[in-house]
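Please read the structure below before turning to the comments.
Just one protein chain is left out here, and the rest sit where they should.
Let's look at chain A:
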């Protein structure tokens, strides 16, 4: 009796705690996490687990018997010429656009920060190519670079210098260069606007003090502007690098990945082998490698730029 009597309040206590308004309110608040939980499970966790699973099996989408093949698919992707070509160009594109855009966008931002007639319009024009779909711009540039009658650049070269059509998109190296240049054209202004925001946060007093101390404009740029832009460089180059690694639209619309596999990308390779050819194992292995490469580069870049920022500031 005494035992029971002592226990009863504990039981009802637990019950009332379970049913308490505070607890119910907590549960109702927790319910707000359900939708994002579903998104996470259906669009991230489950597919990612499946990618990992497919990458170590010979699953082809139809066979009912699935065999474990170890790292065979991983070995295959590093011997498949098209996948290697895709890996190579994707890296070239990511590094190329990151370096060129950064080198161009910083001085552009400094100029756009100065006072001049027509500044707002000029800013908008530089910024605009990043707004429309890069897929459409890729198609437009394919016409501009074409050796046929629509090819404005070859027409201009002929009219000015009299030399024949340059095979911008049909020569491997030139095609790679063309894709990278179009990307630079479309994203330099966007990144310049990013730098501009950081530039505007630098107090004018710094430059005033430097001027009083007799520093040249060059010195002011390298000693004040550039170090204070270091965080912006981190952000901008990280965006360029991850965006560059994921590239698909521009090479696909401008050159279709060609000529040959000159401008083939990892993403195009994953889609082609995984969906069109139903080589699930290989495509999944490539997807896993790709994810690891992106993760590693992001981590490396964060470490490097933290260190660089630390040294500069």
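Note that a residue touches a chain if its C-beta (ideal position, glycine included) is under 8 Å from a C-beta of that chain, and two chains touch if they have at least 3 such contacts; residues count from 1.
Keep in mind that, in the parts below, contacts and distances are computed from a predicted model.
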| item | value |
| --- | --- |
| Candidate names "(2Fe-2S)-binding protein", "ATP synthase subunit b", "Planctomycete cytochrome C" or "Carbohydrate ABC transporter permease"; UniProt protein name, chain not shown | "Carbohydrate ABC transporter permease" |
| Contact footprint on chain A, counting only the chain that is left out | 25-26, 28-33, 35-37, 39-40, 42-48, 50-51, 54, 61, 111-112, 114-119, 121-122, 124-129, 131-137, 139-144, 148-152, 155-156, 185, 189-190, 193-194, 197, 204-205, 207-208, 235-236, 238-239, 242, 245-246, 248-249, 252-253, 266-267, 270-271, 274-275, 280, 283-284, 287-288, 290-291, 294-295, 298 |
